[in-house]
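The complex appears here minus one protein chain, its other protein chains still in place.
Should a chain be cited, it is by its letter among A and B, assigned in written order, with residues numbered from 1 in that chain.
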Amino acid sequence: MSAAAALAKNRYFPTAVGIGSFVAFIALVELLIRVGVINRFIVPMPSDIIAAFPRVIVEEHVLQRFLLTAGEALSASILVTIFGVGGGVLLYRYHLLRLATETWVAAVAAAPLVLMYPLYLVIFGRSALTIVMMGFSAGLAPIVLKTLEGLSATRRVLINVGRSFNLTPSQQFWKILFPAALPTIFVGLRLGLIFALINIVGVEFLINFGGLGQLINELAERYDLAGTYAAICFVILVSICVFILMERLERWLRPVD
Amino acid sequence: MAETGRLRLSAAAPLGLPLRPVTVLRIAIIVAVVVIWEAVSASGWLYRDVVPSLAAIGKALYVTLSDPTFYFHLGTTAYEIAIAMVIGGLSGLAVGILLGGSKFMSRAYEAYLYYLGPCPKIIFFPIMIMWFGVGPGSKVAMGAISCFFPVALNVAGGMREIDKVLIRVGKSFRANTWQMVTKIYLPAMRHPVINGVRLGLGVALIGTLLAETKLSNRGIGFLVIQAYSIFNMPQMYALLIILFVIAIGANTLIDRLGGLHDIKRS
Partner (left out) sequence: MAAVPFERIDADAPQLVPAANAILTVDDIVKRFETPDGVLTAIDHVSLSVAPGEFVGVIGPSGCGKSTLFNVIGGLLDGYDGTVKVAGERVRGPHPAIGMIFQEESTFPWRNVLDNVAFPLEIAGMPRAERYDRARHFVKLVGLDGFERRYPAELSGGMRQRVSMARTLAAQPKILLMDEPFAALDEQTRLLLGDKVLQIQQQLKQTTLLITHNITEAVQLSDRIVVMTYRPGKVKRMVEIKLPRPRSSEIVSSEAFGRYVAQIWSDLREEASRGLDDEESRKLHEGEKQ
């Protein structure tokens, strides 16, 4: 096999191509800005953006801001996991309640709750609590629905295995239903976290309060172009880390699938 | 699907009332909510007007719906979202098919979409304003990039889940690429595509409306923030109610449209 073909078969080749084309794209943008094809007052040079990174991190107290946003996200995640999964289990357990309210929950999941933020502002004040509650509200419905879906989709035969061993309802739930539903529940948690984060960062941005969302808003209002782009990159990085972490957590909780 | 032991709950009128228990429960919940609402409203326990009386909200609803300028704003938002969905949806579909159809492309680029997807797109709004101006352009852009990711990811996943034998059937009958896409890939993926579009609509709504609240002089988002700024709470509630009803309706519509393609889920 020729060297080129061997390279193409290498398992890391596609990933390398992906990263490589990304870097090439950035280089191209840099070139086009320097040459003047792209307006430098609309798109700052990538080299400027990278140079702005240290400045943004130090001057804008990125660490504190990150901790604040992360703290809000974490609080919202914990709340929404407890009440979301709990709610799903509740609806699964009480069939009548489920029949009555499932379509309502689905409706809530479809509605852009984020627009209620002025109301939350008035009720909870201009504080981190508002932001946490907004994240909580947005993430709740998808988790309830996915938990319900996961529990209901447990294969009949697995339930029958439990019954054949005379398991109590509680054992049946914790040893069979819940583990079987976990993959779907995790899908729901990821979805809920996504919506929560969108709302958290979004509201921070809108009401100009809080951590990273506010940072972007401020830098934009100051027309610090390179800084704004740098802050955006930073938020993207943080978002990526959060979801990779979540994946690792899930992998750790469910070793083989 | 009701399990055997619970079937009887869907049966009619075991309570001797002319209504099913589900309906009774729903009415009970609604009544309870209404009662609590009015109580809180009347007591003034929360800062005034945060919980206006239902009558006040009803009045505001009537006023809003009979105001012609409201429909202008509604039209603006609807137009922005529609275009955003078309741009975001079609590009998401194309990219999804590309990624899902090729292992190489997927390994090279899908990770970017997967990790960029959950990121709150509102952070791009200042850039969108710079590129597309303060008018509807930036709102459409926000909606489009929000909508793009769920559609692309769902389509890519859907492509991989297509029963491989169906693709072989198409190839064995020598279908060309266009025929493969329209007669096999898309119908086989209808469930992931519908789900992706639903999710896409949800986030496009959020993206567009947030953009309107931040910087706009028209659209529903703008109306909401305007009502808030003059502290006309009943008006704000009325707008939110209308908005939620439309959003839920659109969602249900997409669901139904998807269901039309198979008479029975197999």
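Here is the rule we use: a residue touches a chain if its C-beta (ideal position, glycine included) is under 8 Å from a C-beta of that chain, and two chains touch if they have at least 3 such contacts.
Fair warning: this is a prediction, and the values are worked out from it, not measured in the lab.
Q: Of the chains you can see, which ones touch the chain that is left out?
A: Hidden chain, whole complex, touched shown chains: B.
Q: Specify the residue from the set B:28, B:86, B:166 or B:245 that touches the hidden chain.
A: Touches the omitted chain: B:166.
Q: Of the residues listed, B:57, B:108 or B:188, which one is in contact with the missing chain?
A: Answering carefully, the residue with contact to the hidden chain is B:188.
Q: Can you name the residues of chain B that touch the chain not displayed here?
A: Counting only chain B, the missing chain is touched by 163, 165-166, 168-175, 179, 183-184, 187-188, 190, 261-266.
Keep in mind that, in the parts below, only the chains that are shown with their structure count from here on.
Q: CA centre of chain A versus CA centre of chain B: separation in Å?
A: 17
Q: Help me check something: in the complex, which residues belonging to chain B touch chain A?
A: Of all residues in chain B, those touching chain A are 1-2, 6, 9-10, 21-22, 25-26, 29, 46-47, 50, 103-109, 111-112, 115-127, 130-131, 198, 202-203, 205-206, 209-210, 213-214, 221, 224-225, 228, 236, 240, 243-244, 247-248, 250-251.
Q: Applying the document's contact rule, which stretches of chain A touch chain B when the two form their complex?
A: Touching chain B from chain A are residues 14-15, 17-18, 21-22, 42, 95-97, 99-101, 107, 109-112, 114-116, 118-119, 122-123, 152, 190, 193-194, 197-202, 205-206, 213, 216-217, 220, 228-229, 231-232, 235-236, 239-240, 242-244.
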